[in-house]
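Here the complex is missing a single protein chain, while all its other protein chains stay put.
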Amino acid sequence: MENMYDAIIVGGGVIGGAIAYSLAKRGKKVLLLEKDRLANKASGAAAGMLAAQAELDEDGPLFQLAKKSRDLFPALKKDIKELSGIDIGLINKGMLKIALTKQEEQEYKRIIAIQQRAGEQVQWLTGEEAREKEPALSNTVLGAMYIEKDGQVEAPQLTLGFLKSAAALGVVIKEHIEVQSFHYENGNVAGVITNEGDFISNNVIVAGGAWSNKLLQDSELKLEAYPVKGECFSVCTHRPLFSSTIFSHGCYLVPKQGGRIIVGATVIPKTFDQSVTVDGISLLIERAKSLVPSIGEAEWEKVWAGIRPQTADGLPYLGEHPTCKGLFVATGHFRNGILLSAITGEVVSDLVEDKPTEMDLTPFRLDRMSEILT
Amino acid sequence: MENMYDAIIVGGGVIGGAIAYSLAKRGKKVLLLEKDRLANKASGAAAGMLAAQAELDEDGPLFQLAKKSRDLFPALKKDIKELSGIDIGLINKGMLKIALTKQEEQEYKRIIAIQQRAGEQVQWLTGEEAREKEPALSNTVLGAMYIEKDGQVEAPQLTLGFLKSAAALGVVIKEHIEVQSFHYENGNVAGVITNEGDFISNNVIVAGGAWSNKLLQDSELKLEAYPVKGECFSVCTHRPLFSSTIFSHGCYLVPKQGGRIIVGATVIPKTFDQSVTVDGISLLIERAKSLVPSIGEAEWEKVWAGIRPQTADGLPYLGEHPTCKGLFVATGHFRNGILLSAITGEVVSDLVEDKPTEMDLTPFRLDRMSEILT
Amino acid sequence: MENMYDAIIVGGGVIGGAIAYSLAKRGKKVLLLEKDRLANKASGAAAGMLAAQAELDEDGPLFQLAKKSRDLFPALKKDIKELSGIDIGLINKGMLKIALTKQEEQEYKRIIAIQQRAGEQVQWLTGEEAREKEPALSNTVLGAMYIEKDGQVEAPQLTLGFLKSAAALGVVIKEHIEVQSFHYENGNVAGVITNEGDFISNNVIVAGGAWSNKLLQDSELKLEAYPVKGECFSVCTHRPLFSSTIFSHGCYLVPKQGGRIIVGATVIPKTFDQSVTVDGISLLIERAKSLVPSIGEAEWEKVWAGIRPQTADGLPYLGEHPTCKGLFVATGHFRNGILLSAITGEVVSDLVEDKPTEMDLTPFRLDRMSEILT
Partner (left out) sequence: MENMYDAIIVGGGVIGGAIAYSLAKRGKKVLLLEKDRLANKASGAAAGMLAAQAELDEDGPLFQLAKKSRDLFPALKKDIKELSGIDIGLINKGMLKIALTKQEEQEYKRIIAIQQRAGEQVQWLTGEEAREKEPALSNTVLGAMYIEKDGQVEAPQLTLGFLKSAAALGVVIKEHIEVQSFHYENGNVAGVITNEGDFISNNVIVAGGAWSNKLLQDSELKLEAYPVKGECFSVCTHRPLFSSTIFSHGCYLVPKQGGRIIVGATVIPKTFDQSVTVDGISLLIERAKSLVPSIGEAEWEKVWAGIRPQTADGLPYLGEHPTCKGLFVATGHFRNGILLSAITGEVVSDLVEDKPTEMDLTPFRLDRMSEILT
């Protein structure tokens, strides 16, 4: 048995990192355990969009959570740079959600109207206006929803930024340690049992992404969650082809530092297989070229895939275990893990500290879809 | 539920691969599941020595097992090349076990006498004789045990060779699938439960290396086994510095194809952490230079580490579960996994087929040290 | 000035390696200089086809050279393995030159008739026969020219195999050394001037691939040669999709060890730019899928490009400088450098030794197209 921690976090991705960072800022003594390497799964594979308005078009609790999270990034950028030296690559050059069909045009105009009524900054650009803004766009683009406030970060850098800042604030990070089950005391969680021994704490936070269900097996809670593979590739040009993030049904192009562009992502549910297939790449190339034809001349860089945690109702799980006090879960962020990481760190820390959370977390509670197994 | 297999193998390393290959040669329908990528742990990290006489100096069941296994490699080399196109890199240029102290000299001479009485080919070389054979050896070398029959292979190629040959023979290989527990029927194993669903078979073989204990948790069998990290580095020269494998207390230098040399390995027990430390590399460099000073001028290639499965009594576990029929285990091969893989494939296939094994496996049975937990 | 060598070879690719190996076998003292790393340009990028009959369909001096070279590989394989431990991956499972159009069908039938008259083994397979042989072939395949004797090797392994075998035989290899010009004595070559000093020899062999012209600038010989970029990608499956090499207009698929497949190659003349573009990959994927649709499910591995040396008349340059005795050139092998390497090593060694060559090299002489600049 090792000494006591205020909290043990299971998972070294962006969600675990954000919680570690947030708890450390509040003075907590934290241990973070990762079964593989840090930032090695979905967090390191993400394109880094902060697409609150582009991804989550309808109002609702997830949209509110996303907007709150998006607003935290400018301050995070400074803090992480100061603590760890890491630049999270925050870029605020807006997002174009592209309509290629009449149906998409109508749908986006409808969403614009809703968002504008809710006070959001968003506008419709005709095809010509969109090409004026980004001359690299294809002539077949009918128009675009332009969202000025949706930006992006470098996902691997954000993840490592949270984690290394947390380490600088005293969080103990251990890689290659696998949590097998939990210790309990009087129905409360009391620590974790790992392949390198036990660690004791009254607060355990499961932030294992698509692997979270396996960790919870033992606790008799079954999340309605499943993995979704997303394949990506990246290219590079010396002079940037465009500066806004280009977003469409089935494909996005995210311009990164130094002329790099990330093209993503396929959506392949219910597999943990991280391999990239020829068909996946073929589909992405075709879609990317239909949006920005000149990407054909860009230099190929590499391919990769991430396994994202999706839930049956599309909302993340954020809450305390319904029967086991001290056991918290934060997963199910699907394509919005990077965007939601900042607010997730804050609200989970509130839960651990037993403070009221800024937002009502009821829509995200753990037992909303599951029956407790007995 | 997927269709029935004659056997399910858990683990895509050299032991799982050898068993898959052997069962496939016998016409069995086999499924092999690997939680990560093939050949990605200890099997891909090994230096590939077939050091039956150099590592296992005293007679006994492990020595007998090792010698039988060593004899299988020439035929394996041909079969694997034919089936998969993979060259396992079998080299039979002998091994020099180096004495740097008077005490080592005495010990090795004693072992030579024992091995010679047992009919093994082995001889003592004085320092001068050793340097005549390998002029790169240091002047401080007092002498060496020369073992003509101990050769070596390329460990990653052997592992992939087994696996890809098995695939060519019809074995179904799935990566990124993690076995969580087993199905049972009337006290017998009936299949595996994984993060991508269930698979049915009356024979399940656990070949998970240092991760095997975790898999068996569920079966109420606790192996007296633990992980041991070994760090390595490799270098290269255009003209080979030496052709024999150089073996000593605390360091070995294995000459590979094209002038490559692998230098290994540290021994760090009870960790799953695969990172390589500055101290580990520093120690290996020092020892390598004390054996072959000219290695200092060689070109640096890379570093890596593997996590090897060791047991409390130093013998591997090879056998059927004491109470759960159809559940087999093959692990605990420590530094001899590559050498022992060939015979392990054969004897475990015999067990699965319920045939008498060529050798008495009693010394390797699963319950020899454990109490069954109840 | 360093000591005398029998010959200095400029270029550490497959041609330079083959010549070094051949001269070393004949007992010559050889220095090989490479400006970058060994096997780092076209030789390391090649797919390794030994496509004598598939690439070079018409009889003529190049066809004769290619067939002679192809016959040398079985012996080479053994020698290189013995000397360096390197397996060159020689596979003799035949080649299918695929007809997708009626026009190709007619053309290939005509070539088959010519080759058969010349005594070559080659036959026409209907679409059904081709699919019987390789069930992975597309239904749109009309038929194929089947060439039993055209095999393949692992190009990077062959290149390193020549070079490391040469080193084992005493050839001195220096990387990162750039030849700037030559020393002359009485109109004969007398050595090379490099960025790390001068080296003396009466025989200098330029084997710089697409970079050869630059080296010869100084010698007043201008080859009618130019670089041609070829882009490739590779994929992998556990069970091989096919075992013959699949060859067509604009795309080939070469099955390698362990289920790997190399797909090549684009043809982009007059550039030294080794970057791979999205368009290049897109084109190759499309063509590969039209030949073998199931390649879409294979796992993506990587992309790369090589810069191959082409000549105005399509024949390599093999000969002595027309006015400067002792200066030899071997380049311009375009897509056949791997295939022609073996015979090139032999005939260039004959030239250096001033022996009669087995074949008439007149068609490959250096001044056949150039005017001597004065």
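Chains here go by letter, A, B and C, matching the order in which they are written, and residues are numbered from 1 within each.
We take it that a residue touches a chain if its C-beta (ideal position, glycine included) is under 8 Å from a C-beta of that chain, and two chains touch if they have at least 3 such contacts.
Bear in mind the structure is a predicted one, so any value in this text is a computation, not a measurement.
K.L.:
Quick one: say which of B:25, B:174 or B:289 touches the chain that got left out.
P.N.:
Hidden-chain contact among the options goes to B:289.
K.L.:
Among C:107, C:175 or C:286, which one is in touch with the chain left out?
P.N.:
C:175
K.L.:
Touching residues of subunit A against the unshown chain: what are they?
P.N.:
84-87, 89, 91, 160-161, 163-164, 167-168, 173, 238-240, 256-259
K.L.:
In terms of residues, what is the contact footprint of the unshown chain on subunit C?
P.N.:
174-178, 180, 195-196, 211, 213-214, 217, 227, 270-275
K.L.:
Extract the touching residues of subunit B with respect to the undisplayed chain.
P.N.:
Touching the missing chain: residues 235, 275-282, 285-286, 288-289, 295-300, 302-303.
As a working rule, only the chains that are shown with their structure count from here on.
K.L.:
Specify, for the interface formed by the sequence copies subunit A and subunit C, whether it is same or different in terms of residue numbers shared by both sides, with half as the dividing line.
P.N.:
Homomeric contact, same residues on both sides for the most part.
K.L.:
In degrees and to the nearest 5, what turn takes the CA positions of subunit A onto those of subunit B?
P.N.:
180
K.L.:
Mind pulling the residue numbers of subunit B that touch at least two other chains?
P.N.:
none
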